[in-house]
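Handing you a structure now.
For this depiction, one protein chain was excluded, whereas all remaining protein chains were kept in their positions.
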Amino acid sequence: MPLSDLTAEELLAYRSTAEEPAGFDAFWAGVLSGPPAGPARFEPVPTSLKTLQVYDVSLPGHEGQTVKAWFVVPAGSTSPLPCVVEFPGYNGGRGLPEDCLLYASAGYAHLFVDVRGQGSGWRRGDTEDLAPADSGPQHPGFMTRGIQDPAKHFYRRVITDAVRAVEAAKAHPLVDPARVAVTGISQGGGLTLAMAGLVPGLAAVAPDVPFLCDMRRGAERAATGPYQEVAGYLKVHRERVDGAFHTLSHFDGVHFAKRASAPALFSAALMDTTCPPSTVYGAYHNYAGEKRMELYRFNGHEGGESFQNAVRLRFLAEHLHP
Amino acid sequence: MPLSDLTAEELLAYRSTAEEPAGFDAFWAGVLSGPPAGPARFEPVPTSLKTLQVYDVSLPGHEGQTVKAWFVVPAGSTSPLPCVVEFPGYNGGRGLPEDCLLYASAGYAHLFVDVRGQGSGWRRGDTEDLAPADSGPQHPGFMTRGIQDPAKHFYRRVITDAVRAVEAAKAHPLVDPARVAVTGISQGGGLTLAMAGLVPGLAAVAPDVPFLCDMRRGAERAATGPYQEVAGYLKVHRERVDGAFHTLSHFDGVHFAKRASAPALFSAALMDTTCPPSTVYGAYHNYAGEKRMELYRFNGHEGGESFQNAVRLRFLAEHLHP
Amino acid sequence: MPLSDLTAEELLAYRSTAEEPAGFDAFWAGVLSGPPAGPARFEPVPTSLKTLQVYDVSLPGHEGQTVKAWFVVPAGSTSPLPCVVEFPGYNGGRGLPEDCLLYASAGYAHLFVDVRGQGSGWRRGDTEDLAPADSGPQHPGFMTRGIQDPAKHFYRRVITDAVRAVEAAKAHPLVDPARVAVTGISQGGGLTLAMAGLVPGLAAVAPDVPFLCDMRRGAERAATGPYQEVAGYLKVHRERVDGAFHTLSHFDGVHFAKRASAPALFSAALMDTTCPPSTVYGAYHNYAGEKRMELYRFNGHEGGESFQNAVRLRFLAEHLHP
Amino acid sequence: MPLSDLTAEELLAYRSTAEEPAGFDAFWAGVLSGPPAGPARFEPVPTSLKTLQVYDVSLPGHEGQTVKAWFVVPAGSTSPLPCVVEFPGYNGGRGLPEDCLLYASAGYAHLFVDVRGQGSGWRRGDTEDLAPADSGPQHPGFMTRGIQDPAKHFYRRVITDAVRAVEAAKAHPLVDPARVAVTGISQGGGLTLAMAGLVPGLAAVAPDVPFLCDMRRGAERAATGPYQEVAGYLKVHRERVDGAFHTLSHFDGVHFAKRASAPALFSAALMDTTCPPSTVYGAYHNYAGEKRMELYRFNGHEGGESFQNAVRLRFLAEHLHP
Amino acid sequence: MPLSDLTAEELLAYRSTAEEPAGFDAFWAGVLSGPPAGPARFEPVPTSLKTLQVYDVSLPGHEGQTVKAWFVVPAGSTSPLPCVVEFPGYNGGRGLPEDCLLYASAGYAHLFVDVRGQGSGWRRGDTEDLAPADSGPQHPGFMTRGIQDPAKHFYRRVITDAVRAVEAAKAHPLVDPARVAVTGISQGGGLTLAMAGLVPGLAAVAPDVPFLCDMRRGAERAATGPYQEVAGYLKVHRERVDGAFHTLSHFDGVHFAKRASAPALFSAALMDTTCPPSTVYGAYHNYAGEKRMELYRFNGHEGGESFQNAVRLRFLAEHLHP
Partner (left out) sequence: MPLSDLTAEELLAYRSTAEEPAGFDAFWAGVLSGPPAGPARFEPVPTSLKTLQVYDVSLPGHEGQTVKAWFVVPAGSTSPLPCVVEFPGYNGGRGLPEDCLLYASAGYAHLFVDVRGQGSGWRRGDTEDLAPADSGPQHPGFMTRGIQDPAKHFYRRVITDAVRAVEAAKAHPLVDPARVAVTGISQGGGLTLAMAGLVPGLAAVAPDVPFLCDMRRGAERAATGPYQEVAGYLKVHRERVDGAFHTLSHFDGVHFAKRASAPALFSAALMDTTCPPSTVYGAYHNYAGEKRMELYRFNGHEGGESFQNAVRLRFLAEHLHP
């Protein structure tokens, strides 16, 4: 795929023009007020792994609905560890325990959290999404589920789940709550930015080729991937263009970024047609904390893959001291 | 698209080997026991149309949830008319009133019914789907929503809605309940077969290039369209192959067909890669009532389009005398 | 499909730089001088329709060659009605009578006219095109038939047919000649603009996502659709670039628009790769009469579909009072 | 492209089941009765070539309409030469003189003949096609021009032109009429088979990956190329399936092959999706003269290219002794 | 992708008809005679990993040329471990150390070996291939490098490297040479079969969706992937069909399988268009040792992914007792 968004030079100058919806902070304060519905359960899972111990996690998310995760630590860990909370890319899930080896092998506690409803597109998930009444009809996928109302939208529930997951990680006896980082690729990167904006006291965040940023631009420019669901919905529901983007603006990384303070490592890819690099730079330039960008010049949405893993592990080590 | 399924000659000989699940009749008897949750509401809609009168319909479907429809009659109708109940193709909805001109212009009362949740793919729908707890994660779309359990599956709700819609049509004072036909294209054709198997006393049915027939074969052979959602789900949830097809077998037209008695006009298309003609013939050969097939030899899933409209109008006129 | 032409803001500022060929008015005066070759014939057609009466029309077009159309009126009409003349999109035809329900159901007389030669791509046509001597070889399709000479070009004949069709509509006893509108989608929109420029006294025109506008830009930018035939021809006949566009400039909506006076409702679609929105705005900004634009922001060449039908019916009602 | 038609072994056993239309011989006797409309004109063309002399040919074809060709001979030729008459592939034309070097460089007189109307798809042609009245509407391209009636069909005119071209070659003083061969690739191969069936006394014929053979099978199986025009037409004109193939059967190589007697070199390609090898073997097995097949096992419609040129030159040398 | 090869039932009955080249055993005896060119070097690599220790390996392969690998063991291992030797899929390489976590986390020594020349398509490799004189020209990729002669072919060198790698693993002090297994996906699976046929005393082998099996069938049927390189070469070098497959037959898993004795776990995928399941079953049915097949019914070439990892870990544990 050749270049189809801005050049590296233009990205440095680009600033998002996305407008923040009125009442953004109040919306999220309301959503997250009150305690979680209860504690998370962690059950040890027998696996073929010898160096790592895996726990099957059930944590109460939005309205107490169960969200599944894996919690992985080096075998025999007894004292609190720094922790990495991770969210999957769109339509992926927590997979099997053997899919979650990296961070625990590097000496972290690792919480890998399902995104509700997903996990049937490329890696298995085990968590369902229950849409509330008045969610309206939807385009296939998850982007337009509840798009008529921020209070009903899918990502209101997902972000609530994610906050609850970070809280569950912090509360675990094997986790040092002062050394928790959040990361993820694509949708996982978008959720990382939401955590950076909503959860105080994170030690570091690392959003890779994040989705859910500068979403109207994304829906107008992305040639592949889930931004196209929004475009597909608006192709049919022609009168709802402004309303749909008003709803989505409550979940947009460009607004969460302005509220963030944790040190951040971003990555973007110049040939990315799923999360065009300009949408990532839209969030990056807004990011209020200390920040750094890895730009992959000949990659698409796969981004840095294991190169970025190595960079990210070094970045996390700087801030979390595993 | 060249031929990729059976030839016309082979289709005459092909018989589906799909197995009926134990308790099929009991399952449906349970689902449909009891009365509808209440009467449907019909509100006149102002439109630009002069020869037709359109009503906005809200009818109580599965668990009383609201299903939307249009009811259209020749302007000034006062005495009971024969009625055509129609369901849309996958991801379509009832659209706007101006999308529903054919049957009323031909002298019928016409009830065009939304499929819940859909209507954001190609023609607008206005009805939402609320999945119950224990629906599980899903592949984008509607085919695998609740695929773990026949009682939770999307089409259990849709078919219930459809039965309630036929009942609402029969109960309307402008409809002669002895002269009600059901029709639809693709998913609408699959629902037509379900009605033929579940609703006694229909005057005629006309499933066109029906979807939801011989579904395992469909999932293995379709190169386009929603059968691929099932294949996509099973690509990830590898251990659920038999379970998924067990669930789907409760909604399969090849089984409904065996229970049908209304005169039927089918159509199929030899180059159809969305609903391969063998899957349609699977239902056709099982169909227990009087039946006729129009086979379009150089068409794909578009099938007969207005040619088939004309054939179908003649068929309906034979049986419903508008 | 993401955005690939100008943004909504840029479209407001864009002006076509297409040059009008010398003698444009004289060319058309010559083509249309003299009376039609004779009266049109209208033969009632038996159909399954009850609320509408359909006539099979044979009208003498270019050099008296027969052009087919359907004429549809509310059943039982006896006094003159406002009339909508409509032309199909590229490679479509008049189809079957049941394809022509909208305008007559809304109280208009409706003349749906074939485009010669076409009607074998997506909806059946019944009219042939006879190319004159010295038409030259051609690329498959109709765009380059006779492209060596404006006098031999396909659209010289088609536009002549269209003018004769409007005249035939006006002359029909069930039509009020002061209340005639012209409309069409894509190619039908291009012909609508030609009628707006050539036929005096139209009550309204409604070109939707019109083709045949700013044609050199179209041939350079369209990624799909019939502008590519011109590009395909010039890929082979490399020395005829200027000549080909000189011929086509005689049929370009950007020039007809300057001569128009009827009130106009345009539509365009931001993601349209067949008739890029800039080519539509090229004609729109040139349009000399009262005008209005519906811009569909997440649609491709399908444009507004039934949404635009509803908008158009309201627009026509304002001007034609059905 | 993997294998999508029969295997090499199956091809040896396959026999076409295409039915010959009644009156096939009478049809062609009628078409070709009477002398050509006049002599061909040969005008020397100045080129950059030193070893070859090129003539611009205008020959009277169907109804005396002008067909263009190049006639090329070794520079300085004075006595009669063996001659190769060649026809182009679909949508190609005679091109420029520099495109016609092979046969004259090998010591033959070479007549390269345009196919009327074509020559705007990949190599320039200079000959137009004038369709007669009652040709009907058509799908883009040439396959369905006049498909309602064998007497009006495009290939009735093309084959007439081709016969006239062979006659013109034979009549030229630099040609030995007893040593004339006919060849061509794809459409050129189909016309070669027509010549083999219609023109007595040919010294050899060499149809390569011939088109226009076993045409119903072609229209049902070809995934690329012009057989798809027939399928496209019948997708719209659903009621004309049998009629269309009846018309085409008058031009089908499987029937011409039965009437042939000249020694023949065929070629076919196992991965050919434009002219599936089974359609070629349909003609090959019917061929009544001495015959040979080159089968290219990993080629698509490009077939043998210059490998086959070399094989063909050796074959021609055996029979024409240049 | 729908089914395009044999059904599950047909696969059980299918047997490869590929012919073994004369002298197969002598060929390999010659290639592998003599000792390796020297010992492998293992250098500890600093990484971010805490639970695992990684070594950078340089081992002498074909003609002593350096082949790179990673050797990974649980941190602090001191006594001999069972070992898994793994080879990458086509165009992949050993990647970064963080890409090699699975087997060492499960308690094995893990040797992940580059394939020479590759590692620039999807995961980085660090090993070059030096083709010998008389390798001839080639199609892009590696499949046809040296295809004129088994002694010059790319896979003669790769398989030699692979044997040397297994020997190097066995010779390492942290490896128990009686408990060595070989595995790999796709090309890695093909090399696994080669090891099964060439290296005595393996404890287990696990080829997943193996490439390099029944290669002529693969080249004729695969719609995606590297078998197409062979088809692409033969499209040009038309006269070398038999010669090319004679060369490749020296590296074909269907022949290695007949010589194998280690217990084997195979996997195949019904929708695999890169390594069609019939080619895998060709090797499976020939396999002379104890064997088991996992068939994934709705997967393409991705096969079982982490599901198969879990199955394979259980299989290895049965045989290697980590």
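Each chain carries a letter (A, B, C, D and E) given by its place in the written order, and its residues are counted from 1.
We adopt the following convention: contacts are C-beta pairs under 8 Å (C-beta built on N, C-alpha and C of every residue); 3 or more make two chains touch, one makes a residue touch a chain.
It should be emphasised that the depicted structure is a prediction, and the values quoted were computed from it without experimental measurement.
Peer 1: Tell me which of C:E10, C:E220, C:E290 or C:E318 is the one touching the absent chain.
Peer 2: C:E220
Peer 1: Just name the one of E:G30, E:P44, E:P137 or E:G201 that touches the chain not displayed here.
Peer 2: E:P137
Peer 1: Which candidate, C:A8, C:A75 or C:V241, sits in contact with the chain we can't see?
Peer 2: Residue touching the absent chain, from the options given: C:V241.
Peer 1: Could you list which residues of chain C touch the chain missing from the display?
Peer 2: Its contact residues with the unshown chain are 219-223, 231, 234-235, 238-239, 241.
Peer 1: With the missing chain put back, which residues of chain D would touch it? List them for me.
Peer 2: 48-52, 74-75, 95-96, 98-99, 101-102, 104-107, 123, 305-307, 309-310, 313-314, 317, 322
Peer 1: Can you name the residues of chain A that touch the chain not displayed here?
Peer 2: Against the left-out chain, chain A lists 1-3, 271, 296-300, 302, 304, 307.
The working rule: only the chains that are shown with their structure count from here on.
Peer 1: More than half of B-D's contact pairs recur, by residue number, in one of A-C, B-C or A-B. Which one?
Peer 2: A-C
Peer 1: Identify the chain pair with more contacting C-beta pairs: A-B or B-E.
Peer 2: Ranking A-B and B-E by C-beta contacts puts A-B first.
Peer 1: Taking each chain's centre as the mean of its CA atoms, how far is chain A from chain D in angstrom?
Peer 2: About 62 Å separates the centre of chain A from that of chain D.
Peer 1: I'd like the Å distance between the centres of chain A and chain E, where a centre is the mean of that chain's Cα atoms.
Peer 2: 37
Peer 1: Between chain C and chain D, tell me the centre distance in angstrom, where each centre is the average of that chain's C-alpha atoms.
Peer 2: 39
Peer 1: Among all residues of chain E, which ones touch two or more of the remaining chains?
Peer 2: 307
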